[in-house]
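Everything below concerns the one structure shown next.
The complex is shown incomplete by one protein chain, all other protein chains being positioned as in the whole.
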Amino acid sequence: MSVQDRYISLVAACTLLGASLSLPAEQTSEEAIAEYHAMFGDENPAELWQLRGEELWKTPRGSRQVSLEACDLGKGPGVIAGAYAELPRWFEDTGKVQDLESRLVTCMTNLQGLPESEVLAVKFGDGEQKSELEAITAYVAAASRGSRITIPLDHAAEKAAYALGESVFFYRAGPHDFACATCHSESGKRIRLQTLPQLTTSEGAQAAYTRWPAYRVSQGELRTMEWRLQDCLRQQRLPQLTYGSDVAIGLTMYLARNANGGEMAAPSIKR
Amino acid sequence: MKKTRRDFLGLTGRLGLAAATLASGLFSRIAFAVDTRPAFEATSLKEALAAIGVTEHQDSTEIILKAPDIAENGAVVPVEVTSKLPGTRSITLLVEKNPHQLSAEFEIPEGTEAFIATRLKVAETSNVLAVVKTDAGVFHAAKVVKVTLGGCGG
Partner (left out) sequence: MPDPMRIRAVMMGDVVDVKILMSHVMETGQRKNADGDLVPAHYITEVTATCKGKTVMKAGWGPSVSKNPYFSFRFKGGAKGDKLSITWKDTAGGTRTDEVTIN
């Protein structure tokens, strides 16, 4: 037997050994987790937020006693179907690029006449303290289920928001010298059992962006993109991200544009 | 940074909450609400079963208990039970390693299918039991659920 033959038979033996080891169809933990997720079926507690959001959307409130049904999310007053899939975008009336949440704050304060302090009092719900913004975001986002993400990046301000988001994404800072890109610019990275999406690619950005907002099982709460981003920065030990800030909207724009063409499937259910 | 801010907010928040709850008369109800049902206070499987009147029970393949092999998060573990046993009167769910084993009891009146599905907190890797009371005795099925993240913490 030549050295080469011996090498080949060794490889063959190893391959066989590998095959016999995997034969009893032991599930990988990833498959088992997928099965766990499948058991939730269509029964997502996010619907409880959607219900509450719908009520809040349709109820006349604030000093002007009007509902949010005249709120323009970019597709005309009151149009919510597909609106989330086209945000963030430039708004003429505010002269700003806005994501859904900052736009809702605009409508609640300008249109309904609710005090901004009241609107922003509970940005992220916690147990009995419920967030109106999370509920309305869930309701509006659900109306984009099945819509394709369409971020044309036509306006100069939209391009600028994307550029800002991109630079923040790659900006290393904080005590751990961390950037979003540290975890999210390569494929196959993971934390514990969670595979981390490669957000610099279309595929990775779509997989992530199309599934937010999400019902977070570990918190028993519906969470939005604003929550997701401020928690990413917290995990990086960076200063607290300001709700609706240029940086928050820039990062959202960066992710949304990278996910362009993806089919919205939110609210989803996550670990 | 966050902690300090939270401490400050927490203090004013608590004072505010205490005032609000006292004012609304809810305080006593919330603070002193205890579960008066002994079965739900039991701290061992045996004790919990005894409290629901079960001393003897047999393993049965006529009870189909569906639960995941691995739960990514123990806070929400989907559990589904179908009993094919004739004369099923009730289905009870228990989690062996939880601080209190008894999770939920379901009475099955005449005309209602012997089927339930719900989601449970599972504190750590544990046996999940479905105990079925029938006209012909008590039966059970069990399944181990591995928990990668405990279900009773934050």
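Note that the chains take the letters A and B in the order they are written out, and that residue 1 is the start of every chain.
The definition used in the following text is that a contact is a pair of C-beta atoms (placed from the backbone, for glycine too) under 8 Å apart; a residue touches a chain by one contact, two chains touch by 3 or more.
Just so you know, these numbers come straight off a predicted model, no measurement behind them.
Contact between chain A and the unshown chain involves residues 43, 45, 47-48, 51-52, 127-128, 130, 220. Contact between chain B and the absent chain runs through residues 6-7, 10, 26, 29-31, 33-35, 37, 40, 75-78, 80, 95, 98-100, 102-109, 111-113, 115-122, 151-154.
Basically, only the chains that are shown with their structure count from here on.
Spacing of chain A relative to chain B, judged by their CA centroids, is 32 angstrom.
The part of chain A that touches chain B in the complex is made up of residues 27, 29, 32-33, 35-37, 39-40, 192-193, 217-218, 220, 234, 240, 271.
Listed in rising order, the residues of chain B touching chain A in the complex are 1-2, 66, 68-73, 75-76, 78, 80, 148-149.
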